[in-house]
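Okay, structure first, notes after.
A single protein chain has been omitted from the complex, and every remaining protein chain is retained in its original position.
Labels for the chains are A and B, by order of writing; each one numbers its residues from 1.
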Amino acid sequence: MKVNRKAAAVAAASAAVLALASCASSDRDSGSGSSSGGGGGGGTLTFGAAGAPAVFDPFYASDGETFRVTRQLYDTLVMFKPGTADMTPALAESWNNSPDGKTWTFNLRSGVKFSDGTALDATAVCKNFERWYNQTADGLAGAEYWSSNFGGSKVTKEPSLYKSCTPTSNKVVVQLNRVTSKFPSVLGLPSFSIQSPTAMDKYKANDLKGKGEGIAYPEYAKSHPTGSGPFTLEKYDTANQTITLKRNANYWGDKAKIDKLVFKIIPNESSRKQALEAGEIDGYDFPNPADWNSLKQNNDLKVRPAFNVLYLGLNAKANPKLKDLKVRQALMTAINRPQLVKSQLPEGAKVADEFMPDTVDGYNTSPTKYTYDVNKAKQMLQQAGAAGMQIELWYPSEVSRPYMPNPQKIFDAIKKDWEAAGLKVKPVTKPWNGGYLDAVDNGDASSFLLGWTGDYNTADNFIGTFFTETTNRFQTGQYPWGKQLSAELTKADSTVDEADRTAQYKTINNKLVTEYLPGLPISHSPPAIVFNKKVSGITPSPLTDERYNYAEIKK
Amino acid sequence: MVGVMLLLSLLLFVWLRSLPGGPASAICGDRCNPAKLAQIKKTLGLDDPVIVQYLNFLKRAVTGDFGVSTGVQPGRSSMEIFVERLPATIELGVLAMIIAVAAGIPLGYLAARRRGGILDGLTLTSSLLGVAIPVFFTAFVLKYFFAVDWHLFPISGRQGDIEATRVTNFFVLDGLLTREWDAAWDALRHLILPAVTLATIPFSFVFRITRAAVLDVLDEDYVRTAEAKGLSSKVITRRHVLRNAMLPVVTIIGLQMGALLGGAILTETVFGFPGLGDALARAFTGRDYSMLQLLILMAAATYVVVNLLVDITYAYIDPRVRTR
């Protein structure tokens, strides 16, 4: 009996294995595919990514992990000069605008083809514009960059910045509903990549559905991205968390020197560092500042120019005492920003005097500066009748941003400084996506840590984003000057003449820190990216817009 | 049991939705504003009354559709992610249990046989240490020495940069089935450190229960009878001692599967092992409702199933049950 039962079990098990084996066969090609298609040294570059990309259609994305991948797959009409945030031609060789600033004509590069063979011509470009504008309400919910830069779509009441797109032979004429300084820089954003209309139709690229708790993406966005970039998607091995891109041999620009670009997803930060040192990956992004020094010894640590700002937002709605400019200035004077920057932020970080970095046009070179002085801060508080006032200080948990690698440490430094000035600080923390941003948006946080990484080089992208709406995170509508600031920003943004515009922004920037002070600018801190010594050719970008077609890898 | 699961799912559902933040904020991102957030909530149906949402959830869940992930792998179906990652965690759990049993039972038996000896003392202490050291610290230390310092094992992930064919998503098994030996070997190498780490949890229990059970059985009348009969000690060990001592050991193995699931959350996080534990940890930080609902319900269900399996195994090896 016993023997029989055992034998039966073994037989059943081996039958199952055999059945599996019969349908399992290796997909491997005999030659291991190292047929370097000319160019540089070939080879594979493996990059350690912190997270999985949401989709391969950048139009529906808003996160850096997605953009890092899609930047290699697609081109945009304009792009940013490697290592800077300034515009340079890409798919459009040149462009010009009408005197009223509302009609833009782009001259397209000729002979460019998408990886599926479709021609990248004026019609294809306009089809992309139309696609963006024709989004359904569901689609608009997924298209964050469109809705925050262009406003509405065809279905919404809110008018869009975009009016029309007309293809004429090799030219694209885009008409806008109003003048704005962000156009055409905004077209360099990865979200506005030009994608193949044929492939988008075939794989139903716009078929996006809100479903239960998340957004269900169409086939196109999940597995058939089709662009004209230096790489194409080979496979996304979800079980092993690796994305493999293949060199596009027909790329119109500088063809990739490596054969393959692999993104290996390693969520844990210290594991990425260890993997780099063990040679399992060739590079990774945003190394922990504490590791910079040791990484420099055997690797190539590239520090990007700081194109961000960390600020402490103030909100008088949640704490009426903050309505007094004296109090806000006292809070600023009480923070020892030089020490904070030195002890908590990486090398190369700077104290911020304005709400935007000095590389942006419109930066005021001689702004009013605040120097750290506890006693003066105490005095100012006394004068304002706010000595020993109580204030909530909010900071996010479970998050690390390029402008604040460790929010809790920055919070701690500010809390200590404020306490030294006699304030009673009440810490409040919530997870970034678990209530922090919601509370800040709702105006519940009287003082909060937040920041911004610029998308492109315009003042509007920084201070325009922060303060144009009066119901912004600082609730500037609360103040007597809120509407005025908003009007000043709108006026500057819609000024066609560049010199005039820049001058206006300079004035606004100085007013922002002297008369308004809706928040306290803290620092600009440079994020880094690190590669091992075998990798060369990559220029670190302030926009984290690194181009891997220039990468070379020594064997 | 279905009742318990329903209650659990309702509790979880209502609780998740009573919290601030969530998938809508995650999708809305850094540039969010209240109007945009409201629009996204409307699109996702998150502005319906909770009970309507729950009924919709149940309706979909019955068909196996648990919604779309927003944090772990945004945009993919949660069920798809679950099915894909389940083999990873099973592979890890099974190997950990094999290691724990392979070390725990013989050591437990030897310790019991030479009670009070050096081996007994040493193993007893180490089994107590296994409980006292936080499992993620064990993971850090093992990783630091074996992977970072001595380069004996890979640092993270399930497989290196190797071309491998996927059949069952059990990577080791796949490698064997498709005769891609290097792929199988590579997957196994990735498994070893996490499995050893994870094994420290069940090891101490398996060891101590085996030791106690063998001690108990050695005192039983039938062992004394067998000894009196003059049976060789080998036969006694095999037929009487081990077989009877195995009963509580099997029980504890079953019980430990639950703890293993918990330990996998920490171990997989440290070793960047893309299994369910890693998914769970990230679902929590990313406020991924659909993934959380699916994973927690599945964890409870797995626990139930494993216990059921224990009962069946129990019946199989317990001589008393068998003769009935």
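Everything that follows uses one rule, which is that a residue touches a chain if its C-beta (ideal position, glycine included) is under 8 Å from a C-beta of that chain, and two chains touch if they have at least 3 such contacts.
Throughout what follows, contacts and distances are computed from a predicted model.
Asker: Would you mind picking the UniProt name of the chain not drawn here, from "ABC transporter permease", "3-isopropylmalate dehydratase small subunit", "VacJ family lipoprotein" or "Pyruvate dehydrogenase E1 component alpha subunit"?
Answerer: Cross-referencing UniProt, the chain left out corresponds to "ABC transporter permease".
Asker: Taking the entire complex into account, which one of B:L110, B:I162, B:L242 or B:I296 touches the absent chain?
Answerer: Considering all chains, including the one not shown, the answer is B:I296.
Asker: Which residue among A:S98, A:N134, A:T168 or A:S343 touches the omitted chain?
Answerer: Looking across A:S98, A:N134, A:T168 or A:S343, the contact with the absent chain belongs to A:S343.
Asker: Touch as defined at the start, partner being the missing chain; which of A:S193, A:S228, A:T242 or A:Q274 qualifies?
Answerer: Once the missing chain is taken into account, the touching residue is A:Q274.
Asker: Among B:A61, B:V148, B:V217 or B:V249, which residue is in contact with the omitted chain in the full complex?
Answerer: B:V148
Asker: May I ask which residue of A:K81, A:K202, A:K222 or A:K416 touches the chain that does not appear here?
Answerer: Only one of A:K81, A:K202, A:K222 or A:K416 touches the chain omitted from view, namely A:K416.
Asker: What residue numbers in chain B mark contact with the hidden partner chain?
Answerer: 1, 4, 7-8, 11-12, 15-16, 19-20, 115-116, 128-129, 131-137, 140, 144, 148, 212, 215-216, 219, 251, 254-255, 258-259, 261-263, 265-266, 269, 280-281, 284-285, 296, 299-300, 303-308, 310-311
Asker: Write the list of chain A residues that the hidden chain touches.
Answerer: 269-270, 273-274, 288-294, 339, 342-347, 349, 397-398, 405, 408-409, 412-413, 416, 427-431, 434-435
We adopt the following convention: only the chains that are shown with their structure count from here on.
Asker: Between chain A and chain B, tell me the centre distance in angstrom, where each centre is the average of that chain's C-alpha atoms.
Answerer: Their C-alpha centroids are separated by 36 Å.
Asker: Where on chain A does chain B make contact in their complex?
Answerer: Chain A residues touching chain B: 17, 20-21, 23-28, 32, 44, 46, 52, 54-55, 62-63, 137-138, 140-142, 144, 147-148, 210-217, 221-222, 237-242, 262, 264-268, 271, 274-275, 277-278, 280, 398, 430-431, 433-439, 441-442, 452, 465, 469, 471.
Asker: What part of chain B is in contact with chain A in the complex they form?
Answerer: Residues of chain B touching chain A: 19-23, 25-34, 36-37, 39-40, 42-46, 56-57, 60, 66-77, 81, 84-85, 87-88, 143, 147-148, 151, 154-161, 163-169, 171, 173-174, 177-180, 269-272, 274, 278, 282, 285-290.
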